[in-house]
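Complex shown without one protein chain; remaining protein chains in place.
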Amino acid sequence: MNKIKLGFFVVLGFMFVITVSQNTYAQEAKTLKIGAVFALTGPAAAGIKDCMDGVQAAADWINKKGGITVKGQQYLIEVVPEDNKSAPDGIVAAANKLVYKDEVKFIVGPVVPGLSMAMTPITEKAKVLRCKVNGTGNKAEMKPGMLYTFSTFMEIQYVRSVYDYFVKSYPNAKKIAITGPDEPGGQAMVAVAKKEAEAHGLKVVFSELYPFGTQDFYPMLTKAMAQKPDVFDLGVGIAPWYAGIIKQARELGFTGPMFAPSATGNIYLIPMLAGKDFSYDIFFLDADLKSPKMPSIVKEARQQVSNKFGVDLTFGHGAGWESLWCLVQAIEAAQSLDTIKVAKVWEKMKSIETLYGEGTMSGLKDFGINHVVLKPRPLSRLEKGEIEFIKFISP
Amino acid sequence: MLLQTKNIKVHFATAEVIKGINVEVATKGVVSIIGSNGAGKSTFLKAITGSVSLHSGEIWFLRKNINALPVHEIIKLGIALVPEGRRPFPYMSVLANLKLGAYLQKDKRIINRALADIFDRFPILWKRRKQQAGTLSGGEQQMLVIGRALMSMPKIILMDEPSLGLAPIVIEELVSIIKDINRDEIGVLLVEQNANMVTQVSERGYVMEMGKIVLKGDIKKLMAHDVVQRAFLGT
Amino acid sequence: MSLSDKKKSKGLRYGGAILFLFSIPLIVRGQYTLHILIMAAMNIILASSLRLVASSGQLSMAHGGMMTIGAYTSALLVMKLGISSWAALPLAGLAAAALALLVGFPFVRIKGIYFAMVTVFLAEMITLTAEHWRSLTGGSSGVVNIPPPDPLVIPGLISIDFPTKTEFYYFILVLMLVTLLFLYAIERSRIGLTLISIQQTELLSESVGVNTSRFKVLAFCIGCFFAGIVGSFYSQYINVITPRSFEFFFAIYIIVYMIVGGIKKFSGPIYGAFILTIFPEFIRALKEFQPFIFAGLLMLAIFFLPDGLVDLRRQWDKFYEKRFNRA
Partner (left out) sequence: MITQSILNGLVLGGIYILVALGLTLILSIMGIVQLAHGEVYMLGAYAMYYLCVHAGLNFLLAILISAFLVGGLGVLLEKYFFRPFRGKMERALIISIGLILLLQNAVLVIAGGTPRAFASPFSGMISVLGVTLSLERLIVISVAFGLVLVLFFLIKMTKVGQAMVAISQDREVAALQGINIDRISSIAMFLGCAFAAVSGALVGALFSVSPFMGGFALMKGIAVIILGGMGSILGAVLGGLLLGLIDGVVPVYSTTHMAGLIGFGFIILILLFKPQGMLGREFE
């Protein structure tokens, strides 16, 4: 019996070994595989699946326009989607698969800073060029020495401009309460926001990080309200958190302005989740993507996404879209598929196209490495439950 | 014949616990099964009530084969079990315990009449009716579970070592209770280790060893037999 | 076949298996495959050590929390105090075992579902502490840039570095074999027999005079020791650790490996952890549909293999016999 058990074990082992080692697809000359890692299952999947769809839509759009041309050779993009299962061990397995089994040289994703951190050692070691989507600006996310990690944007770079806008629009506000989720990104944002608030003459009367996934903000808000703030900075987050804070703060009697120097993931959700009556005097670095004021490229992206997935373009789609698009522009600028060369060219690019206009490379000042795309971002207000686009702002 | 088992066998995993038992119980006369610890007595009773499933054999009750019936259907036919170690519902009142005994009875009047009857029979339970069953003394608990069994107005009561852990005086009382019950046309199948008690209540009996019936017949004769002498009376 | 022959062939088979395990990196060049095998070996240690705790009748859900303890202990020792990673490894295990010892005696008084839940709360408290104590642990950002193991130097002979997964594979393989050997020895010793008797008849063994709580705590401590060790290994291998690296579901999966593999046999958790770690890799292509298949597998195993995957062959034989001997 033991013999058979052992045999079973060995056969299973071999089966596994053969299946996973023997799958180097014969690479077609004109295909460039680009890995995409996002949460498709698990708690993070809720807001982030859109990013994966955005990457796919962008790949179709780029391929339709002729793909990437490097030294006269045309390449069509093949996206290799991987699920990070919303967990550190999930993303490590996914990264190892992309890097060592699929042998991709370029990866886009993920969104959640904690997951991104778990992946960085693998891609850096293998010299795989990775363009992460979003990012807040925690020191662990982006720092000197991370030669192959780029980001489509870092929220902390926009905090100053948002405060500029705020102080100009609300000259009477004096006391501010700052909150954010307790995760690497939230921490970084709150730290920067505190500094900027003081630099703009505001008094920080309250600041706290709420645990990831909080639904009931009453305890935190009760404490904040006792300090009688004039305004709330909601930090970084996703729509349900923002909406929860907005609704509950309004319930507790807060009528002043609230804003976040960050996107919501899906701004249409805010009035839906918080209630139209409560959605007033609020602004975000987010956009009504259906607005006619959006650049033509947004309209194209909207068309592409709705053709492929039958849904309306969300900010998540856009973020995914931009990550692939920026990466592709860098490859074309470098005219090489060698990640070292691409990285070197990318960090010196003066101009890079994004959904909301022309951007440039930055980051040397904030992170010590020029690996972040700096670009205009839309600023929108919620008034009477309606979203209205204000303007594009650049840091 | 009230209850009859025909060559029943029970297996636990791969072990044969009950190895083909034939037992007959009539309404008249208490029938006893005596056997030492681990002889399979409790398992045998559980097989009758359907709590453990048969490997083979047949159980007939009132000329009906009850092999495949679930527990609650078997109880409905008129079999009641007084389980080993008494086991009242410890965190319920005495009254609630008794009412649960009549769970299958829908008519409130009948339930009340039965209750009155039980309190008649066991005045101590009336005194304790509001007390949690777990706080009763061992003897009182034994009365309670017998009362609970009677509440279902059974045609036969199976008793699993009712004398276990009780004082001699209480056992005396138990003997007269069991005789009373049998006098009221309710069959009694008693499983015991206490040979003294068995001789007092029953005329007919079986001796069980290692899942098998080794002797049967008149209780006095059984008691005189070597096997029983050796196993129970310590001679 | 005589007894000694049997023993000899058994030894030969195990020797062969071990030789095979050691030669895998020579056959397999894929780093991804090695990564999955490393994870499988890790999970085997976790599930097997959890089985030791379970064999005293206590289902612990604190294994994830204990890994967190181990991972943080070793990472902070190495990074803040500059201790060699090879000293930090056992210290991480000891830290977890010490915590287990501290809470063990009061905990083992709590039985059944209550014990399982208390261990859940303990694990949750460990996570919350790591998030709360920012000055030491870095809070929710966790600890990053944890260095890989120091070079293993035998003066004048060799110096082993840890640049690729191959070295980590040998590291965890040796760790796994040593752990399994140790756990097997325990199972065969008086402690193991006592534990099993505790599980079977809790009251009886107490009356026989065995101090059951002492043995239960011992089992709990040993189990947690290995969880701490694996936590330390994980932090050196992945280089990043956060308070939520081993969340509730991580601990749950260790239990899944153990039970689905089969809790009754020593080999059960080994099969369970191995199969259930590599299986999800085969169904990656299904993306968001993966969980359906995985959940289906778990349920089928529980429905049809009450004694675990380890019992597959016996159950199949039984089914085969029933099906074809009747006809």
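Residue numbering begins at 1 within each chain, and the chains themselves are lettered A, B and C in the order written.
By our rule, a residue touches a chain if its C-beta (ideal position, glycine included) is under 8 Å from a C-beta of that chain, and two chains touch if they have at least 3 such contacts.
Predicted, not measured: the structure shown is a model, and the values here were computed from it.
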Quiz item: Among the chains in view, which touch the chain not shown?
Solution: A, B, C
Quiz item: Pick from B:Arg87, B:Arg113, B:Lys127 or B:Lys221: which residue touches the chain that isn't shown?
Solution: B:Arg87
Self-check item: Contact with the hidden chain (one of C:Ile24, C:Ile83 or C:Ile110)
Solution: C:Ile110
Exercise. Identify the residues of chain A touching the omitted chain, counting contacts across the whole complex.
Key: 41-43, 45-49, 182, 208, 210-211, 213-216, 218-220, 222-223, 226, 239-240, 243-244, 251-253, 266, 269, 272-273, 275, 277
Quiz item: Of the residues in chain C, which ones touch the absent chain?
Solution: 59, 106, 109-114, 116-118, 120-122, 124-125, 128-129, 131-132, 248, 252, 255-256, 259-260, 263, 288-289, 291-292, 294-296, 298-299, 301-303, 306
Quiz item: What is the set of chain B residues that contact the non-displayed chain in the whole complex?
Solution: 49, 51, 70-72, 75-76, 80-81, 83, 87, 89-92, 96, 99-101, 103-104, 148, 152
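One rule holds for everything that comes next: only the chains that are shown with their structure count from here on.
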Exercise. Name the shape of the chain contact graph, picking from line, ring, star, complete and other.
Key: other
Quiz item: From the C-alpha centre of chain A to that of chain C, how far is it in Å?
Solution: 35
Self-check item: Cα-centroid distance, chain B relative to chain C, in whole angstrom
Solution: 49
Quiz item: Which residues of chain B are in contact with two or more other chains?
Solution: none
Quiz item: Multi-chain contacts in chain C: which residues touch at least two other chains?
Solution: none
Quiz prompt | Residues of chain A touching chain C in the complex | solution = 1-6, 8-10, 12-13, 16-17, 19-21, 40-41, 45, 49, 81-83, 87-89, 92-93, 96-97, 99-101, 114, 117-118, 120-121, 138, 140, 182-184, 187, 209, 211-212
Self-check item: chain A-facing residues of chain C, complex
Solution: 10, 13, 17, 20, 24, 27-33, 35-36, 39, 131, 139-142, 144-145, 238-240, 242, 244-245, 247, 249-250, 267, 271, 274-275, 278, 281-282, 284, 287-288, 290-291, 313
